[in-house]
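One structure below.
All protein chains but one are shown at their positions in the complex.
Letters A, B and C name the chains as they come in the text, with residue numbers starting at 1 for each one.
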Amino acid sequence: MSTDEAGQGGPSAGGPGNSAEDHGGSGGNLIQLVTPAGERISHPEFDPWVQEITDENLCSLYEDMMVVRRIDVEATALQRQGELALWPPLLGQEASQIGSGRALRDDDFVFSSYRENGVAYCRGVGLTDIIRVWRGNASAGWDPYTINMATPQIIIGAQTLHATGYAMGIQNDGADSVAITYFGDGATSEGDVNEAMVFAASFQVPVVFFCQNNQWAISEPVRLQSHIQLADRATGFGIPSMRVDGNDVLAVMAATRVALDRARRGGGPTFIEAVTYRMGPHTTADDPTRYRDPNELEDWAAKDPISRVASLLERKGLFTEELQQHVHVKADAVAREMRLGCTTMPDPEPLDIFKHVYSSPNSWLDRQQDHYSRYLASFGDPAGAASEEGAR
Amino acid sequence: MSTDEAGQGGPSAGGPGNSAEDHGGSGGNLIQLVTPAGERISHPEFDPWVQEITDENLCSLYEDMMVVRRIDVEATALQRQGELALWPPLLGQEASQIGSGRALRDDDFVFSSYRENGVAYCRGVGLTDIIRVWRGNASAGWDPYTINMATPQIIIGAQTLHATGYAMGIQNDGADSVAITYFGDGATSEGDVNEAMVFAASFQVPVVFFCQNNQWAISEPVRLQSHIQLADRATGFGIPSMRVDGNDVLAVMAATRVALDRARRGGGPTFIEAVTYRMGPHTTADDPTRYRDPNELEDWAAKDPISRVASLLERKGLFTEELQQHVHVKADAVAREMRLGCTTMPDPEPLDIFKHVYSSPNSWLDRQQDHYSRYLASFGDPAGAASEEGAR
Amino acid sequence: MTQMTFARAINAGLRKSLENDPKVILLGEDIGTLGGVFRVTDGLQKDFGKHRVVDTPLAESAIMGTAVGLAYRGYRPVVEIQFDGFIYPAFDQIVSQVAKLHYRTQGAVKMPITVRVPFGGGIGSPEHHSESPEAYFTHTSGLRVVTVSNPQDAHTVIQQAISCDDPVLYFEPKRRYHDKGEVDESIDPGSAIPMDKARVLTEGTDVTLVAYGPLVKTARDAATAATDEGISIEVIDLRSLAPVDYATVEASVRKTGRLVVTHEAGQSGGVGAEVAASITERCFYHLEAAPVRVTGFDIPYPYSKLEMHHVPGLDRILDGVDRALGRPNSLSGLEG
Partner (left out) sequence: MTQMTFARAINAGLRKSLENDPKVILLGEDIGTLGGVFRVTDGLQKDFGKHRVVDTPLAESAIMGTAVGLAYRGYRPVVEIQFDGFIYPAFDQIVSQVAKLHYRTQGAVKMPITVRVPFGGGIGSPEHHSESPEAYFTHTSGLRVVTVSNPQDAHTVIQQAISCDDPVLYFEPKRRYHDKGEVDESIDPGSAIPMDKARVLTEGTDVTLVAYGPLVKTARDAATAATDEGISIEVIDLRSLAPVDYATVEASVRKTGRLVVTHEAGQSGGVGAEVAASITERCFYHLEAAPVRVTGFDIPYPYSKLEMHHVPGLDRILDGVDRALGRPNSLSGLEG
């Protein structure tokens, strides 16, 4: 579902977080609409932005988060079973990803890092496509234009410039869509992210900088990147920013809508720091016990984004057996489909490595491809030859 | 002179601009101690930092600025006469460079761009050494360790990281010296400058970011780089900043001392935006009439940093014939020495191009040098051969 | 046919591309009001507006990275790097994004980005203004790398580069900007010689001399000078450096049996190494002597007073020709 289809809602001008000054010192003001215990607390500035969220929408957000967590767990299992080469879990970041992902319009465009598989789910990614890259069958799992989302970016921070450039294009086209870019706390140290803010501010283009501060960049705690709140970084570029409880799906959705709305109205870029936690390892290749205190994980477990929505639903009497059953079935089906897609994914063909390097013939490469196909043919059985080859 | 030999002066702890918060929103508060008309106005926060400046010191600052302007004019003339290949004038930025340069201790280390010839003068650079690079006789005019100043950096912003790394070294050594880096308004857009602030803040090292906002980066006005004051950029990194009237030599000196003092006491980095104006072309190769309004230059001429000190001295009865005569003679002498050094600079030897690529023998290069010396020798007259060669 | 300078010829080519395709957009430092430090974009912002000819903030990685985003959006960005030595901050975006995105996305996302780079020395500039970084890019799969040596090519090839769906590094020999030449603006870039083809400039029988960019003029001059000594040099303007049009070079070397390659960039790992190695592979048994490289040395580009010792000139090229021909030369008597 896209809750925004139910209406963009909220005030359309002069909304909150409207200028650099508004949120310049907002660091301390963590935007929260639902407490960890599931209590809906009022927030005069941001309530209007989620006022049209129905009970049904809430259940739907819960479903999304549960499904995405299930995707994450299943992919992790697939990796452990040797079906995937690697997987970067998003465990704990479901609210940040679903809350923001569900605030987007279809014609908005997402430029993310490698961890935003929850956002990809919101964009409607094919379940097999999510894991294509992580199985090693492709460098990109999907055609970006089919879901208006670029494929995972591994170079830390690089995608923030792509989003900014895309937004320059939107501005030139006179369109009212928005480019949104996701990146981590660690990424804020890269020159590219800072340059992206320079360009975005200078040209006042419709881009949203969505920083998931999950407290860690592999083994490095966020305080190594910055002594002050990351949201404050943006104000130094003249970009308004918000600091939102990244484990509160409603707050994230509200903040994202504020930012999107500003961008659509020509108000330029916004920076959102979603304060969340990476509950799993950096990737399945990582061992977080080497660098972090287990107590920290416990503290954050108490703020789990999914339990929070569950509690909210419970308080509202919406957390029915039926809902749970429905979500369970859905998650199971998704996991099954993904697993099946994974294990039945056809292996690529050897000569595929030469495809799409260029869009037109290239004399160097064509010759190499010709030679390599002769080489493979010289074995009679290309498949056999291939398995003898390289990387040994 | 080094006014600091007369005593560092000023409060030594808890001084102004002490934390990110202090100057977080200080953008509007341009620090000024002397008005354009030469009136000394009081500033409770910054006065203590220049309270020990004697009349003699003031005259000396005036002398420095006059001499540096003369160096600039002479070098520009030398370029026009074909003696220099290029020259980047600092005309109009004398107060920023002398005020900060004279605040430094000998054991502080400077990492500048190409425009800080006034700072180099304060460091005691040889007059011929200043122009060696601009004549095309060397890529560095001096040995950085003799005056504790790196030679001109042409890659915009790169030197800010060098300063930060040097400051990491100072910190490791337990020393109380400071690294100061100079860069322009345009440079603030480069990733390197922003990354330098990340590292400086993270490690709290003794580095001062001295940004001369001379309003232009070649043809680009500062508002293209940032809609908000550059001083505010630093606060987003958790670095305290000050915005100082860059045409007021006393204010610049006071602000620099605040920053240096903080750094020496372990208080970490500070960012200073010196608001000034590049009254000349970007370099002698530039034609500013193509991109800027002559009225702008007029406005800034009224705030000329040297007239300001002259007026101050006049008000104090210090602007005597004798002083003017003394400064005139000194500037003449300096200009003469520089011109002589320029025109009598020996040409480098052809085989010098192979020197110092490596610190020890390198088989590739040694062979190339051997071949080229044979080649030159094959002409009988190496000098003759050389002039026939290349670049034609 | 009009007489125009090299710089003007590029300017006219850019203008045509801007006129013909509304998706063409120029990005760079000082390219707007100023018209570029070399005036190559002179007048274009005035005529096409600030949204087509964009003065960007001072950050090369961002220029390249936003060009990638614009390409995602369907634009054809033309990026100006002010001087060769300032392309390195953009290196990551070029190598990891521009060069790889089409491959990464299996052709879904095109990167029709043209990167204009004034390159090479000989203009008396300080450090970082005289680099010849082309080999970094020829070794980067996914890029096309072209150079131009005369106003007509400059005019035609810039249009071909812009309309190419692959990313193209377009190297402009900055010390030739003021050289004049005849330019026929009516030539249709689509039917002109494709940008990835080399061109034989002067036919010859004794030795093949391969050059590109700024050294093409020097190579022609060398060929002219050599005729006095009865040496017949076939001069080839390589034009495309990635891919190199080996068919043309090979055909020439099969005829002459000897090859000299020249460029300003340092010798080790330069384009000359690639050309020498490939031609040796392709026609070893037709070679009468080892291919000779006449190049810059393996040193940082030196200060201007000595740059003429680094940049190959006419005499050094002729010395290389002598070496290829086994005539007396500066290395005579040395082994190997």
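We take it that a residue touches a chain if its C-beta (ideal position, glycine included) is under 8 Å from a C-beta of that chain, and two chains touch if they have at least 3 such contacts.
As the structure is a prediction and not an experimental result, all values here were calculated from the model.
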Missing chain: touched chains present in the view: A, B, C
Hidden-chain contact residue, picked from the options B:I170, B:A217, B:M279 or B:M338: B:I170
Candidate in contact with the missing chain, chosen from C:D30, C:D55, C:E80 or C:E127: C:E127
Residue, one of C:G85, C:P167 or C:G213, that touches the chain absent here: C:G85
Of C:M111, C:V148, C:A276 or C:V311, the residue in touch with the unshown chain: C:A276
Contact set of subunit C toward the excluded chain (per top definition): 61, 85, 88-89, 91-92, 95-96, 99-100, 103-104, 127-128, 135-136, 138-139, 141-142, 242-243, 250, 265-266, 268-274, 276-278, 280-284, 287, 289-293, 297-300, 336
Hidden partner interface residues of subunit B, rising order: 109, 111, 138-140, 143-145, 150-151, 155, 158, 160-173, 179, 191-192, 195-196, 198-199, 202, 355-360, 362-365
Interface with the undisplayed chain - residues on subunit A: 85-86, 114, 133-139, 154-156, 186-187, 189-192, 217-220, 224-225, 285-286, 290-291, 347-348, 350, 352-354, 357, 364-365, 368-369, 371-372, 374-375, 377-379, 385-392
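Note that only the chains that are shown with their structure count from here on.
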Mean-CA-position distance for subunit C and subunit A (Å): 41
Mean-CA-position distance for subunit B and subunit A (Å): 44
Centre-of-Cα separation between subunit C and subunit B, whole angstrom: 36
Touching two or more other chains - residues of subunit B: 189-192, 224-225
Multi-chain contact sites of subunit C, meaning residues that touch two or more partners: 56-57, 59, 61-62, 89
